[in-house]
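Right, one structure below, let's go through it.
Omission of a single protein chain aside, the complex is shown with its protein chains in their original locations.
Chain lettering (A and B) follows the sequence in which the chains are written, and residue indices restart at 1 in each chain.
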Amino acid sequence: MIGALRWRGISVRLERRMVIASLLLASLLVVVGCWSISVGDFPIRITEVVRTLIGRGTSSSEFIVGTLRLPRVLTGAMVGAAFGVSGAIFQSLARNPLGSPDVIGFTFGSALGAVLVIVAVEGASSVAVSAGAVAGGLLTALVVFLCAWRRGVQAHRLVLVGIGVGYAVAALTNYLLTQANISDAQRASVWLTGSLNGRSWEHVRPVGAGLFVLLPLAMWMGRSLRLLELGDDTAAALGVRLGRARFGIVVVGVGLAALATASAGPVAFVALMAPPIARRIVHAPGITIVPTALVGALLTVSADLMARRMLAPLELPVGIFTAVLGAPYLLWLLTRETRMGAL
Amino acid sequence: MTASHPPCRLRAEAVCLAYDAHIVVDDLSLSIPDGKVTAIVGANACGKSTLLRALARLLRPTSGRVLLDGEEIHRVKTKEVARRLGLLPQSSTCPPGILVADLVARGRSPHQRLLQQWSVTDEDTVRDALIATETLDLADRPIDELSGGQRQRVWIAMALAQATPLLLLDEPTTFLDIAHQIDVLDLVADLNQTRQTTVVMVLHDLNQACRYADHIVAMRDGRIVADGQPTEVITSELVEEVFGLECIVITDPLAGTPLVVPRIRHRCATGATSTLSLAGV
Partner (left out) sequence: MAARRSPRVVGLVLACTVLVLVVVTSLAVGTRSIPFGTVVRSFTDFNGSTDHMIVRELRLPRTMIGVLVGSALGVAGALMQAVTRNPLADPGLLGVSAGASFAVVLAIFVLGIGSLSAYVWFALAGAAATSVAVFALGSIGRGGANPVRLALAGAALSALLGSCTSAVVLLDRQTLDQYRFWVVGSLSGRDMAIVGQAAPFLLVGLLLAFALGRPLNALALGEDAARALGTRVGLTRLATVLAVTLLAGAATAACGPVAFIGLTVPHLARLACGADQRWLLPFSAALGPVMLLSCDILGRVIARPAEVQVGIMTAVVGGPIFVALVRRARMAPL
């Protein structure tokens, strides 16, 4: 029933369903990715795309694929993976299917940070905006954590304080938008929706590096998370150091959200949708890191594809389409689940 | 106190336990005898659950110490404690849809490492735990579908899979009907007999405590009022002191342990006087 791979003294848990599902999701991701690369103002046939990817394309397709579209798709996939896993972490911590990085006010904080940079700095570079976003998000998360600290942090107090701080920060952001000139306000609004426009290799590298570090960390901490899901007392009795484990997990969750937000802005709903979808595909009751990452990637890349082509030649930000997909999903969740924890 | 001290791995020495500023237990000392079943009884809010939580390392004493194998329990590494001490808390949550086998398998985590995630020992121990609690046929079912009694047995299986020499249970029979209560307690007694597991239970049913425990600890207002074998300790005076309840104490005809019969206001059996004289009252 529980699968494992054993060799000498080493054993690693591997569920068959999870392996198969992950492979399928990965294949689907590759397919959608190639499709996304092939469409655009200059359509390229998929066969040509594949040829270019393995290094045997023409110079024009090299340019379009290599410089324009591939980095965008890669960024989208990695941002989606990061948001998905971050959402899974917060949902598991909050023991609530509506948990997400928003819960600790992170998303609002990063919005404030980014808008502040855009408004305060004339013609700010996108690196500066991203830095502002990360700083704002981390600071807000810290403020929320500190405010919720009262000889330890309990999940529900964290949620409440996060919501409170989130509203306050959102209001400040709105204020900044009124103080800005219209073009700054527009730039900020685009950023706030979450967008993959103009993502290049200089976006791919940091996200890739970050994922490379944080994703394995998340998988390692997944073990403690699975025990935390059983309740604080049981987890402590099974050897989890509660405060330390929660802090570590929150840091990883926030780190992933920060990474993703810095690259693409707060892309709506991916953090909310990816974990439950992954759980249903894999038939696992608790947190599953790799499938969640893959589902998040798939969602974002698909949404970006739609955002680019649906109202062509108009390109909408990806965040709009993740919301258009996400909200009905949430409503569907509503009609299906009859047993759900209180908000 | 008895002259000879039986070996005890788990001890509390002059502990003082409090929630915020509210002191629940003050200057309490207790030794849990190894290989025996100890039951902690007392009225509501007397501090019995608090004491159990302190023994289980979930609550830090504001003064005094809890010792496990001679070391202060808070200084021992959490995972090490988890290998020696198992706990069945009063209430626990689990992710909806979790399967029985999965839940029981999580009990093995104190023995697992990054590269030893599911060894043959783990698999065998879980299987044995499922067999011992008669839940092997439920292994593939989601826990939400089970009845209260079955669910409790699954949680015990998880504690069993943890394979610890000490097991603490906080009111394991709440919300169960009487057949399931006996079921669970019999299981715990079996564990004690076959594996010499030291068991500490908080029970609210005094008669069950008398039947199953080798050692009873009676508490009132955060202090131990009596501490010893049920036959020595449970008298009607003690019950009145601890619970404020008038009663007579007779011998249980099946188990031979003390049986508490409370006095009630509106019924008195004809021939009761003869029963009373039989009991020696």
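Following the convention adopted for this analysis, contacts are C-beta pairs under 8 Å (C-beta built on N, C-alpha and C of every residue); 3 or more make two chains touch, one makes a residue touch a chain.
Treat the numbers as computed from the prediction; the structure is a model and nothing was measured.
J.: List the neighbours, among the chains on screen, of the chain that has been left out.
T.: A
J.: If I consider the whole complex, including the chain that's not displayed, which of A:Leu68, A:Leu177 or A:Val251 touches that chain?
T.: Counting the whole complex, the residue in contact with the absent chain is A:Leu177.
J.: Which candidate, A:Leu214, A:Val254, A:Ala268 or A:Met306, sits in contact with the chain we can't see?
T.: Checking the options A:Leu214, A:Val254, A:Ala268 or A:Met306, the one contacting the hidden chain is A:Ala268.
J.: What does the interface between chain A and the hidden chain look like in terms of residue numbers?
T.: 96, 98, 147-148, 150, 154-157, 159-161, 163-165, 167-168, 170-172, 174-175, 177-178, 182, 185-186, 189-190, 192-193, 268-269, 314, 316-317, 319-320, 323-324, 326-328, 330-331, 333-335, 338, 340-343
Throughout what follows, only the chains that are shown with their structure count from here on.
J.: How many Å are there between the centre of chain A and the centre of chain B, using C-alpha atoms for each centre?
T.: Roughly 45 Å, centre to centre.
J.: In their complex, what parts of chain B are in touch with chain A?
T.: 53, 56-58, 78-83, 85-87, 89, 91-99, 101-103, 105-107, 109-110, 112, 114-120, 122-123, 139-140, 142, 144, 162
J.: Give the list of chain A residues in touch with chain B in this complex.
T.: Spelled out, the residues of chain A in touch with chain B are 1-2, 4, 6, 9-13, 95, 220, 223, 226-227, 229-231, 233-234, 236-241, 285-286, 339.
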